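What you see is the complex with one protein chain gone and the rest in place.
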């Protein structure tokens, strides 16, 4: 692998950029691998990378039906934070956060992880109780988190309306300084390039059409490019997980919903942090390119159409203009929808399945992007050792039968 | 934004008047105490999540407040039919063009519905 | 009414027998937001018909239809989303759902009506619920009334889609209400008490460009 650096860039410039290498190969599928990862999004590529890097399992195929990183990796609002309420979720996301903090250097690919802080606003007394509960829990879990007063909030976000005469005045906020945003596409590309360099085959335009299962154990997959064998198969297919599970003969407690987002036209820097409000339903940050990236709520119905309902967008922008009246004359450039696979408790599934050797990593709901390195890291461990990583253990499918949910819907009330 | 035919109001209404309530035809086990934990968990949490034809429960929340079912394609978002509680869908994954045998009975039902109240 | 029905349902006249001050759900709004005068330029006029009697009927259509006919002299509307009225137009019955109707009568008549309906219904189960304090009725008229409605509700208010005699429950701004069209020139809006101020402010705001005036 060519190492990327400023010096290297200059060298290539002098040769008119004619000598850049491919960032990843376009290999022909082998008949057999040690591990097959189904799904070439951020999580799948990260899983492959950590399998190769940390567990020495390099004979790995990542099978992707479209283009790598083309699912929710390409369609999210790029927020990275770890200030989750419950211990189990907080531990998993904080594990991820620590990986984010060295990711660009580890991958030798600048994923532009910008630790500009994430603020979750509170507009009601109950919001404030929830903020305090979460911040206290975060601190005892070793996660940086503080409660801000309206005055402190105004100082960090001078352009927000923090006045008392708003419909739902801002009473306070939680604030995680280490949280921030990253360049979503670069995360997929960085993992792909690094995994490829370690020998992982990334098979794009390769669609899994079924599993090879015998005696309750998986030994490969059928694809549109022929059968591929492996004794361990990890599915990391987000919104399509339910469809894959059906192929393998079982159901998952998942529903796939549209989640919409939108961007404004590019503007000069005006917002230096990430602001989220669950109460008025909107969240916003500004990219390095200058676009305001705005997230909307999940649409209530199931949908794979990468479209959602227009009123959701209206309500979101109403919330944004309520918080930022100065953005009323700014213009919305583009809107789109992702497909989020959500579990009843708003937490993921990282689990063995009724089929031996077949594992699923899914159900990340709105938390998928921020979990990318952690999810891959923990799932790689699980696949390599054929047993749940301690951080993954609470997220087994069993919990929906025992009742041991990790209910992030509850007091946390914080999605995205 | 969907345009949804309410089978009780007997006209199309904007999606803003409705709430989706998850998968249709989820019957509560008749004897919950006799269910295993597995069966109870399945009833509570496990749903079909198809790419394609799906049967959903909706409520005409701002309107007649009746619950009813929608058969909808989850990719194209086309609504193939809406039908009242207690009725069965004509369009299914197995019969995406409609169950042939039931076309007649559906028509008969419509006549019955139209009789309604003698005003 | 049979003795049994009397023990089955709590029949209750919520209206005082003596004169006491009463406030419509819009009392605060008139006080706080005022009532723009109706003028020559007013292309929308709002008028409240306050203190009317509002009853919700729930039950089987056939039984109720008979009872309503007997008591009010006209039957239930036969089709969804329609209303029937007596000749004076002061009493109306509106379809709300296959087993639910809204009856509006002049204020003070509602309890007598409820009693007579109960009598007419005998043992048949029907719910009759007095909601006269929970909602109020306003009328909108004027050449721009329809356009004001278009600003506010996604329901199609074009005469083709909304002929006289129609009534629907629908979304209005960020609340919901009952919208009806008893006559060619007039629209009626039935507002829930707690949302009345919001809706009033919305209507004044949306009507400003038509110089909306409030009568009364």
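Remarks
Order of writing sets the labels: A, B and C. Residues in every chain begin at 1.
Definition applied: a contact is a pair of C-beta atoms (placed from the backbone, for glycine too) under 8 Å apart; a residue touches a chain by one contact, two chains touch by 3 or more.
By our rule, contacts and distances are computed from a predicted model.
The complex appears with one chain absent; UniProt names that chain "Sarcosine oxidase subunit alpha" among the candidates "Sarcosine oxidase subunit alpha", "Inner-membrane translocator", "Branched-chain amino acid transport system ATP-binding protein" or "NADH-quinone oxidoreductase subunit L".
For the chain that is not shown, the touched chains among those present are A, B, C, taking the whole complex.
For the chain missing from the display, the contacting residue among A:210, A:249, A:266 or A:390 is A:266, taking the whole complex into account. Contacts to the hidden chain, counted on chain A, fall at residues 4-6, 8-10, 12-13, 16-18, 20-26, 66-67, 70, 74, 87, 91, 102, 104-105, 108-116, 123-126, 128-137, 139-142, 146-147, 159, 167-168, 183, 185-186, 189-190, 204, 264-270, 280, 286, 288-290, 305-307, 309-310, 313-314, 317-318, 320-322, 325-336, 399, 401-405, 407, 409-411. Residue-level contact of chain C with the missing chain is found at 6-10, 12-18, 20-25, 27-28, 31-32, 41, 51, 56, 58-59, 99-100, 125, 127, 129-135, 147, 150-156, 158, 160-161, 173-175, 192-195, 197-199, 201-202, 205-206, 208-209, 211. Listed by residue number, the positions of chain B touching the unshown chain are 1-3, 14, 19, 21, 27-28, 31-33, 35, 37, 40-41, 43-44, 57, 59, 61, 65-67, 75-79, 85-86.
FYI, only the chains that are shown with their structure count from here on.
Between chain B and chain C the centroid-to-centroid distance comes to 31 Å (mean Cα coordinates, whole Å). Note: centroid distance chain A to chain C, computed from Cα atoms, is 50 Å. Touching two or more other chains at once is no residue of chain A.
Contact with two or more other chains is made by residues 16 of chain B.
Partner chain B is touched in their complex by these residues of chain A: 240, 242-243, 246, 251-256, 300-305, 307, 309-311, 341, 344, 400-403. Interface of chain C with chain B (complex): residues 61-62, 65, 75-81, 84, 96-98, 100, 154-155, 168-171, 176.
Contact residues on chain B toward chain C in their complex (touch as defined above): 8-11, 13-14, 16-17, 62-66, 116-119.
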